[in-house]
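A protein chain is absent from this complex, but the other protein chains hold their places.
Going in written order, the chains are labelled A and B, and every chain counts its residues from 1.
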Amino acid sequence: MARSITGYFFILPAMIVLALLIAYPLVYTVYLSLTNSAGALTDRNFINVMRPAATAISFVNLIYWVGASVVFEVVLGTAAAILLNQKFPGRGFVRSVTLIPWVVPSIVAATTWAWMFHTEFGIINYMLSGAGLVRQPVGWLTDIHLVMGVMVAINVWKLFPFVAVMVLAALQAIPDELYEAAKIDGANFWDETLYVTLPQVRTVLIAVTLLLVIWGLNSITLIYAITQGGPANATLITPILIFRLAFQSFQFNQAAALSVVFFAVTAVIVAIYMRISRAGEVA
Amino acid sequence: MNRISKSLVFATASAVVTLLPTLAMAGQITWWTPNWGEQRARKLAADFEKANPDITINIEVTTSQGLPERVLTALQSGAAPDIIEVQHAWVQGYAQSDLVQPVDDLLKDSSDYNKAALNYVTYQDHLYGVPYRVECIGLLYNRDDFTKAGLDPDKPPQTWNDWTADAKALTRDGVFGMAITAGGEVGNTITRALPLIWMNGGDIISADGKTATINTPQAVAAVKYYTDFFTNGYSPDSTLQNDGVANRQLFIAGKVAMYQSGQFDIAPIQQGAPNLKLGATPLPHPEGKSSACILSGWSYVIPKDAKNPTDAKKFIQFLNTTDNDAYFTDTFPARISSLQAQRFQDPLLKPFGAALADGRPAPNNPHWVQISQAFFDGIQRILTKQQDVQTSMNQTNDDIQSLLDQ
Partner (left out) sequence: MKKPSPLRLTIVAVCSIVLVVVCLFPFAWMALSSVKKLDELYTVPPHWLPSAPTLDHYATVLFNSNIPRYFLNSIVIAVGSTGLSLILAIFAAYGFARFDFPGKAAFQSFVLVGQLLPTAAVIVPLFITLRWLHLVNTYWGLILVYMIITLPLSVWMLTSYLRGIPVELEEAARIDGASRLGILFRIVVPLSLPGIVAVVVYAFVTTWNEFIFALCFATDSSVKTLPIGLAEFSTEFNTDWGGVMAASLVMTVPIVLLFLAFQRLFVGGLTAGATKG
């Protein structure tokens, strides 16, 4: 790696654009969070926003939401990428179909899934009871023990193609010689995957996982469109609380305060993550 | 918004205005109107332009999805149109945050307006919106289902005892007797459950807005009455994910015999199930008490940063003449004199018109949205069997009280 200030020139255009777009919102948000609606400095926003039980619940749900989603997105996405990397007839078709969940507009995907999981109208309950697998309609989205799992499943469905495409691109850079050398050493498919494929895509996998975590921490569309955070806050996550405060309750200062807390927490998570991944990375 | 930040916005806005040739001069009005009234809006705009050749009206059609966010963003960034149509309940928040202009001069004839609607748009003794549309919900029912259950379709339930008995009788053969909502946007359930509390003599918060009163015996009894429809099995299994629209769809599909809704469902029902014999009645009330209803509807507001408020006010006066108000509204007009128009004499609309008289505004409290969210969460806790009615309402009471104490 060259130690050189040439690096600055390469990154400069992108940094300028980002700074232009990010600087003002950052300042604006921090400012709002520390003042009340009359403009006076106060810390009441933080107190008022952290006090309700819903705030704590939303953070707990958020951890579950992000954790479960990311694990399955990465595992299924990588598995799909490995599959799509194999040579077989019709590969182009399968690759394109895999993209569909990601490309379908979120709102439409959300309402379609909500419809399919509907206790009365839904095709899923219809098929399950038709096949004799359940006796009573399952409350996929009304049972508080099932709903978060269902939402995670929908989220994974929506995002695993992103992982698949990103990892597939990384798989292209693996030189064939490495596989050939492994075969000469008597490796089978699993050995190939574990000792050749995965290590080569490590960097990309780490980057993808980090991005999925960040997105998960910020996602509202799916949950907001399907359950609005319910029932009884079973699927309430912090970004939805922020959204409600800012756009429905006119509590801009509190929304800003919660955004600041949220930002701090996610920044810490990201920093820890980067420290861990840096530790394993070769310079 | 606080003063410093406002001056920042104002400085920015005026910089933009002076640096650019102003696009909206006197003589141009930008009107944000929702897509469901677009054709009527265009006709009225054309009529006005003919009568006022020096004024042009730019119509920008809005959608219901994302509307509150879009309006709020426009109001806060200083890039707002001249007239926006918003729901009554949003006006309080705008007035408090100093985002809309007072319009007292447009409502000199306020005695011709629905009182509850005026209440919504009043803030600190000034009026900040011009109501043009009001509605109340009633009870819609399937007359054939009544006959099949041995009930008289011309005698829909009037009291709570009748309501429960009918719901029970109608729950048969794969049909649910009475569908309530406990899913979707919070407003659906507030509109359906809060009136029951009022009918029973209770309220969500005290009149002075300082105390939460949702756990009083009258309120709790009413909440129990509402949730019992689901607890006793008269409301569909999917209740926790259903809003008013879902219930309408279930009604059209023949899975539900009765449900609460407004007159705006009549047309979709007639279209979706032309053979369904529809009946309507005002919401039943407890024995010996009278009915009540939450008034909903829409108003015109003029943003603080509107470029052409003078012409905008002129246009609103035109829009809200007795005839035009009767023409433009989707449901009922806010003007009392407009109610005489021909289109409101339809017999199916009679129960809804009657309900208007019992219409009350939602409480004018700065924390109303969060209060209704707390109430809605409480109902969901009951229906998910996490808490019984009294415990849930006690918790809701605490949540609301801490909001009021802020």
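The criterion applied here is as follows: a contact is a pair of C-beta atoms (placed from the backbone, for glycine too) under 8 Å apart; a residue touches a chain by one contact, two chains touch by 3 or more.
Fair warning: this is a prediction, and the values are worked out from it, not measured in the lab.
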Visible chains in contact with the missing one
A, B
Please pick, from A:L62, A:M148, A:V204 or A:L222, the residue that touches the omitted chain in the full complex.
A:V204
One chain isn't shown here. Among A:V104, A:A182 or A:L198, which residue touches it?
A:V104
Of B:A79, B:A165, B:L278 or B:A341, the residue in touch with the unshown chain
B:A79
What chain B residues would touch the chain not displayed?
9, 12-13, 15-16, 19-20, 34-36, 60-61, 63-66, 69-70, 73-74, 76-79, 244-245, 248-250, 252-255, 264-265, 268, 271-273, 330
Touch rule applied to chain A and the missing chain gives residues 1-11, 13-15, 17-18, 20-22, 24-26, 28-29, 80, 83, 85-88, 90, 92-109, 111-113, 115-116, 120-123, 126, 157, 161-162, 165-166, 168-177, 189, 200, 203-204, 206-208, 210-211, 214-215, 217-218, 220-221, 239, 242-243, 245-247, 255-256, 259, 262-263, 266-267, 270-271, 274
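Here is the rule we go by: only the chains that are shown with their structure count from here on.
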So how far apart, in whole Å, are chain A and chain B when each is placed at the average of its C-alpha atoms?
35
Quick check: in the complex, which residue numbers of chain B touch chain A?
1-5, 65, 68-69, 72, 76, 93, 96-97, 182-186, 236-241, 246, 249-250, 253, 255, 366-367, 369-370, 373, 376-377, 380-381, 383-384, 386, 399, 402, 406
Give every residue of chain A touching chain B within the complex, in rising order.
28, 31-32, 35-40, 44, 48, 51-54, 107, 114, 118-121, 136-137, 139, 141-144, 227-228, 230-234, 244, 246-252
